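Every protein chain except one is present and positioned as in the full complex.
Let's turn to subunit A:
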Amino acid sequence: MELSEHIKTANVEDVTLRRPFHPALRGTLCVTSHHLLFSDRKDEASWQLLILLKNIDAIEKSVENLFGYPRAVGSSGTITIKCKDLLVLQLEIPGMEECLNIASSIEALSSLESVTEMYPFFYRPSHLTLNGPWGLSSTEQYYKQTERLWDRWRVSTVNSDYSVCPSYPSAVIVPREVDDDKLIHSARFRQGGRFPVLSYCHHRNGMVIMRSSQPLTGANKKRCKEDELLLQAVIDGSELGYIIDLRSAQQAQQARMTGGGFESKSFYSHWKRIHRHHERGKVVQESLIKLVEACSDPSHSVDRWLSKLENSKWLSHVHSALSTAGLVVECVERDGHSVLVHGSEGTDNTLLVSSLAQLILDPASRTVTGFLCLLEREWIQAGHPFQQRCAHSAYSHARLKQECPIFLLLLDCVWQVWRQFPLALEFSEALLLRLAQEVYASNYGTFLCNSEQERCAAGVKENTHCLFQSLLRPDIEEQYLNPLYEPTDLAIWPSVHPQSLQLWTGLFLRWTEYAQNMEEAREEVWSIVKEHHEQAGPDRTNNTLSTHCDTLTSFENLMDELTIL
């Protein structure tokens, strides 16, 4: 079925658009295969609103004369559009039939299942070309750039045809002394084939963060010699490594009943296991839904608001993610031990914790490029199932399948770190907000599919543009810079006390008056810093001043001589 067949009414005139903090507008509404376009009819400087249909999470329609009060002159209907970026719009559409047609087009076109029908495959801006490399870096390039890995680590292409682990990239970094054969065995012993691979090697002490999925020990405590050897090779003779298991001890025990399990002390004698409970899947998605619901009603009493905020548990998830990341960092940086992180599948909380730990530890991941590379490495290539996790956001009425806002949770945690270290990150909140939007609906192919294998099959790299590359174009990157950035080599340990963690107002209250005043503050920060650059810029002022000093000194010398004379 062609996409255009979903469109029964393409154009409606005299539509009224209502959105928060703007007067209502009248104009024309168009539905295309991928967009909703509203343009007002003012003669000059016409204003347009273009919404990706994929950004629409839910629509609610109310048609006025459903109950048998036909009006003489036409009927009308209202569509409420709730977007995945949390914006809520209302469209008043004259004509009941048009209204229903538009609503059904939106419903059909906003939930396309086929990847190649999605907008990134049609997005062809004039300033970008499809030729050339896609993405910022590959495993091989990362390895080449990271000299400290060369000694003990190697790139394995055992997964080049994605047969060993379908959700891993074709190349992964593993201990040099472990051959591909052992990797294959270890993969069979791990859920989804996600055998332990290197995630980060600490620049100060060479300790590493590894990640994997749970071992398939099952009820009868199976073991896998190769897996044990692989982990033994990771710590390479040092006496201790830590396994951070992102489930409670009880949950890990229970997992054995369904074939999963954990690394037992007797077989992994040099590894110490720590259990930290993290919520996953549906629970986290429901948290997001509850939180957004709580934020959407400003008429609540304070008590009700606080109890809804508490009840959503969103901040508790932020709290656990940052605490566990802090624990990992403590193991690596403070105690000098390597760490293996995993939960069950190793595609969600595992990535959350390992990437947060890197942000805290590694100055290189706090630049714009470094942060995007981190996301590419630890989320895109590492096989976070974006398509499943971000199919719906907080407003959707659809039955939950595999949705889970773990990536949003990561962005929130990064925001918390930025609040506590406002000078330590090169990027600003604006980048996090942009990513929060792009992950749900995008012109770019970066967040499509669930793994590299799927992206290959769909031809994502050949047929779409890469978001990260486009964010790094100098003119674009500038909007995402932190004006106060002052790089530091040290670890930035965030405080995880509940008193220190805050609601991410920039995201969750983005469309309220609250956010508008913050915008003013941000502009002021920029103008203060710009003014300073103008005064103290290395070129202008220093030049002027040194010329001045130059002349002054010579004159002063002259004057001295004159006085002596």
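Keep in mind that, in the parts below, a contact is a pair of C-beta atoms (placed from the backbone, for glycine too) under 8 Å apart; a residue touches a chain by one contact, two chains touch by 3 or more; residues count from 1.
Methods note: contacts and distances are computed from a predicted model.
Comparing "Interferon alpha/beta receptor 1 isoform X2", "Myotubularin-related protein 7-like", "Fructose-bisphosphate aldolase" or "TMEM9 domain family, member B" against the UniProt entry of the hidden chain yields the protein name "Myotubularin-related protein 7-like". Interface note: of A:L29, A:I79, A:I106 or A:L501, the residue touching the hidden chain in the full complex is A:L501. Among A:R223, A:K272 or A:K461, the one in contact with the hidden chain is A:K272.
Set against the missing chain, the residues A:P20, A:G206, A:G281 or A:P422 yield one that touches it, A:P422.
When the whole complex is considered, the residue among A:V283, A:L306 or A:A457 that touches the unshown chain is A:L306.
Mapped onto subunit A, the footprint of the missing chain covers residues 204-205, 272, 274-276, 295, 298-307, 309-310, 313, 315-316, 318-319, 323-324, 326-327, 329-330, 333-335, 419-424, 484, 486, 488-503, 505, 509, 512-514, 517-518, 520-521, 524-525, 528-529, 531-532, 535-536, 541-542, 544-546, 548-559, 561-562.
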